[in-house]
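Below: one structure, written as structure tokens.
Only a single protein chain was left out; the remaining protein chains are all shown in position.
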Amino acid sequence: MTTPLLQTRGLARAFGPVIALRSVDLTVAPGQVHALLGANGAGKSTVVKILTGVLRADAGSIAVHGEEVTLSRPADAQARGLAPVFQDPAMAPDLTVVQNLRLTGVDVAEVHRVLADMDLDGLDLTEQVRDVPLPFLRMLDLARALARDPQLLLLDEITAALPPDLSERVFGLMRRWKEQNRSVLFISHRLAEVREHCDMCTVLRDGRDVDSFVPAQGGEAQIVSTMLGEAAAGVREEARGRAREGSRPVVLEARNLAAGRNLRDVSFTVAAGEVLGLVALEGQGQDLLFDVLSGNRHSDSGELVIEGRAVRADHPFDVIRHGVVLVPSDRLQALLPQRSVRENIAAPLFNRVARWGPINGREERRRVHDAVSRLSIDTRAGSQVRRLSGGNQQKVTIARWLAPGLRVMLLFDPTRGIDVGTKHQVYDLIRSLADDGAAILMFTSELREVALVCDRAAVLHNGTIVAELPPDAGESALLRAAHGLETVG
Amino acid sequence: MTAVAAPRPSTRRDLRTLLAENPIIVLTAVLVVLYVATGLKDHSLFTSNGVRSILLLACPLAIFAASQTLCMLTGGIDLSIAMTANLVAYVAANQYSRGTAAILALGLALLVGIAVGIVNGIGIGVFKVNPLIMTLGMASVLLGLVTVWLKTILKGSTNLIPFVKTVGSGTLVGPLPTNIIVWAVVATVLVLGLRSSGIGRMVYAVGDNRIACRLAGVRVWQVLLVVYIVASLLAAVAGLLFSGTTGSVGPDQTNSYLLPSVAAAVIGGTSILGGSGGYSGTIVGALILTVLNRLLLALDTSEAFKQILYGLIVLALAWLYVRLTGHKGTADAR
Partner (left out) sequence: MTSPTASVHRVATSIPEPTGGLQRFLHRQAWTTGVAVLMVLLVLWRTSQVPHFGDFEIRTITAGAMSLAFLAMAQALVVISGGIDLSVGAMLVFTNCLSALWMDGKGLGECIGIAVAVVAIAIAMSSLIGVIITVSGVPDIIVTLAASFTISGLALVVLKSPGGGASLDFQKLVAGGLNDYWPSLLWTVGTLALVWLPLRRTRLGLAIYAVGSNRGASFLAGVNVARTRVLAYSLGGLFAGLAGIITTAYTGGGEPRASIGANATLNSVAAVVLGGVALTGGVGGLAGPVMAAVCLSLIPAIMLGRGWDPSYAETWRGVIIIAVVLVGGLVQTRRRAT
């Protein structure tokens, strides 16, 4: 066998207490289009960051053409012939495209040639990056990467924002590229693309590489089951969700909500005591949806109805007033990192001027204590919440809303990056909140959580709800729906 | 993913945490050492009169630094406090000289201070103007206005209000100057208010994470408006006290307090990025700077050396705090 173009051994990386990568071996042969797959949080993006010199691995080695390399800066990776195209184009928005190319020492004529290859020579490179639409920016970023004449292209979700005809040009290019005996590491959520265009795939799960196979042989079914791992094989935990008994009053209703480019038309209802799970691949508009529901952003059209009243929210306070609260995706968005657990939990109490007076210490302590014990938060490092573990931080972001008047809780991927034990505590908490009569909308990137926690699942694809499924629909049905494939039956 | 138990801090870490969270212990130690060292050079410092002189001089600085601490806790800065103080002191003295009742003159002067704070607060809170620029611009505006008004609407003699003079320069008892009453009130309100009032919590919260505040339903502009109003009000009080201490008013008399006010807050452990620190540290910071001044005076060093030392101390302490708290500041935070 020829020397692999790229070979990693035992890549590992932790972020504080959270382990993102345990051990990843990855081998890309010359002339191979290799897909890197995995569910959200499996470690794909960390691998990409390590291979591009953005992050350093805690352990493990990387070899290019059999020669071990150290990549401590993006420039190192580029010098080794590893050329990345990131999800967010690495271009300074205030410079023109040409300036961005010159900035990184890329031959502009070469870029023109590559663009002509992709039939894109009409693009005006003197345009400011800010004014170029995202799909074309990706193509330009790709052209820049190619102009460096690299050995390996890393394409991180390049097709996610591309219309199909541009995607086709990328694939065409990949085919020609491979004929020159060079390789591509291809990261995509679109399994059809992987099956059709990749020679080999490696699937990551929980920070390890679990399997490598030829995707066209196994097909999407094998990919999906490998991504899900044992969970799909039948080791099921007790499902907490139940079908709705009788009719409960609807608390939160979205009517044809649309916002920005990605959220096109979303309607759903959540009733008191119900947990609605929202499932979507990355970038289907879920971020915008939660922004709109939590009052952080205006909707462009459509209505947000809370307990029968249409609410026009200019500020999160306008929905919080009605008992609609958000636990956002990024804990760091919701926490006061330098302040104590107590202050974090009490913070929302002071969101109106009338409460700006002296604090009743005893009353506050009691409330904080109640929340801390209900969620069993470990407050040993509680003087600054940034020192808490991810799971405890997440509990704090939930705990601060456990006050009377909670009607709707919006949770965005509440268990991302936290450990299994804490996850189950969070599930139990969500269920008990629902039992107390709260309506809960939970976006999750872990499909099994639908069965574990939810009463109902809605699937968001391309900015609109494409399916509503019962919680026991099964992960493959959910995943198929999330990929925009027809649901069975 | 696995849970990793909260790391058990080593002793060294404990010490670091202790220092990071209670810089006041270290600062007090520094103050005591500095005080004794200065006293060895200048024996008058060990007399009741010596203590009084330090407190008397530290008081206006500490109150200016109180404004600065408040603004810095929200991640801002107020560079208009010195000009606000000048204007307020001038208005009070001028109005009193024209026969306005002392209490009215005082009230009017404080209203001027509040007005400045409202404009600052609206600019920074509502229109999101960078605090540095807003207050620099405000200082400029006030300087122009003062200079012109001296010749027009504020023309005439300036006799200090006797009450201001008494508070600014009198002696309460033993080594305690009268102005320490004002300082004590400010300190009590700020230390308690920041720790255990709703608005105090919000001051820290806004400085720590503005997005989190918004998501928690806090209208950030309301907090900023209050902060800049209080900051200007405190500056007004400091200006009045200073005029009482020196017995004069002038269009630029407190300007030399501007940078030391920032320095006192930084030395006291308040981060310019916001969210951590407090007034108790600032008090010690103001005392340290005052004693340091005295030491340099006793050593007969030049103004030049004093300036150099000032800069180096502020930089060294800011660096130390960054090292201790492990909080890297970035320009993005601005």
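All chains are identified by letter, namely A and B, in their written order; residue positions are counted from 1 within each chain.
Operating definition for what follows: a residue touches a chain if its C-beta (ideal position, glycine included) is under 8 Å from a C-beta of that chain, and two chains touch if they have at least 3 such contacts.
In this text the structure is predicted, and so the values were computed from the model without any measurement.
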(message) If I consider the whole complex, including the chain that's not displayed, which of B:Ala37, B:Ala102, B:Leu136 or B:Ala298 touches that chain?
(response) B:Leu136
(message) So one chain is hidden, and I want to know which residue out of B:Cys71, B:Ile180, B:Leu273 or B:Leu287 touches that hidden chain in the complete assembly.
(response) B:Leu273
(request) Spell out the interface residues on chain A facing the chain that's missing from view. (result) 52, 54, 73-75, 78, 84, 86, 88-95, 99-100, 102-105, 120, 122-124, 127-128, 130-133, 135-136, 163-167, 190, 192-193, 461-462, 483-485
(message) Even though one chain is hidden, which residues of chain B still touch it in the full complex?
(response) 77, 123, 127-130, 132-134, 136-145, 147-148, 151, 255, 259, 262-263, 266, 272-273, 302-312, 314-315, 318-319, 322, 327-334
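Here is the rule we go by: only the chains that are shown with their structure count from here on.
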(request) Measure off the straight-line distance from the CA centroid of chain A to the CA centroid of chain B, and report it in whole Å. (result) 44
(message) Taking the touch rule as given, give the residues of chain A at its contact with chain B in the complex, in rising order.
(response) 17-19, 41, 206-207, 294, 296, 315-317, 320-321, 326, 328, 332-339, 343, 346-353, 355-359, 361, 378, 380-381, 383, 387-389, 391-392, 400, 417-422
(request) Sort out for me which residues of chain B touch chain A in the complex. (result) 1-7, 21, 196-199, 201-202, 204-205, 208-209, 211-219, 222, 226, 275-276, 325, 327
